[in-house]
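Below is one structure. I have some questions about it.
Just one protein chain is left out here, and the rest sit where they should.
Here is chain A:
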Amino acid sequence: MARGLGRYILIRALMIIPMILILYTIVFFFLRILPGNPILAVVGTKNIPPEQLKHLEHLAGLDKPLYVQYFDYLWKMLHGDLGVTLASPMGKPVSSYIALRLPATIELTIFAFTVSVLLGIATGVLGAVKKGTKTDTTMRVYSIVAYTLFIPWFGMMLQYLFGVKLHWLPTSGRIDPSITSFHPITGLYILDSIIQGNWTALGSVLEHLILPSLTLGIVLSGAYTRLVRNNLVDVLSQDFVRAYKARGVPDRKVLLYALKNAFIPVVTLMGLQFAILLGGAVLTETTFNWPGMGTFIMDRISYRDYNSIQGAVIVFAFFVGVISLIVDVIYALLDPRVEY
């Protein structure tokens, strides 16, 4: 069985490679089909002499044939090099930006993910247990409302209420900039502040995390609420549950058994949600001025910085691939019917 599992993981891991390759190809050509190039976008209305523009295009390698650019980048990518930025400041490694921005997105994603799962499960269970009552209706309405909330609007409402009106929480950023005793190490600020034993920084980082992760977490929790509720209602009506009840097993224990069974599809959703989370993070990051990958990509798209966009998309794809793999493995372990 363990050998089978190893093979399953290996095959699934190998599948990430063609996925990234296809995505790279699509992004590469799609970006270049669009009119404009990074040099012109940066220069914009500046009166740079034409020979200067040509020189800058040459430096960026944009004067080479398209297929050469494609394979050049692919070759670099295979060697773990994501190229250099083409927009200003030209020539800086894309990986240095990703190293700076990715931890911010990961931190936000973990917190938002936790909020969404906890809230989703709690509201879903409540709905299922109180099936047919007002509470159930409320939970169902919650799931729809949460799912349809527009992140920038909802985020701004929270910023206004908890920031501007109540002055409880900061509205933007990752840490109070006046805390100069804090120095990022891994880029995961919570971890970094713990390593440094900088509790002021830790407090500030947590404060800054609350509103963005609540915003994103609440919006994504709606899907869990619905799924957990429906699955649990389904499981609770199955024969084995009735058998437990007939034997006098306490309700709480019955619920726990039922939850275990209802949890399998939720795990699948978690994997899918992770990709959506990264997408939602783009909007949340913009709303809360969170210096993560989302704002980086948005910024770079407007400057058509080919290498930065390609690099960021590849890293995103890699992450989604790895998370899906982990989820699939957990799923396979949870559900004995899955063959590998």
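Basically, contacts are C-beta pairs under 8 Å (C-beta built on N, C-alpha and C of every residue); 3 or more make two chains touch, one makes a residue touch a chain; residues count from 1.
Basically, contacts and distances are computed from a predicted model.
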item	value
UniProt protein name of the chain not shown, from "Acetyl-CoA decarbonylase/synthase complex subunit epsilon", "ABC-type dipeptide transport system, periplasmic component", "Substrate-binding domain-containing protein" or "Fe-S oxidoreductase"	"ABC-type dipeptide transport system, periplasmic component"
Residue in contact with the excluded chain [from A:P177, A:G197 or A:G248]	A:P177
For chain A, the residues touching the chain missing from this view	1, 34-38, 40-50, 52, 55-56, 88-92, 97, 100, 111, 114-115, 117-118, 156, 159-160, 163-164, 167-174, 176-178, 180, 184, 190, 200, 203-204, 206-207, 209-210, 214, 260, 285-289, 291, 295-296, 298-299, 302-304, 330, 333-336
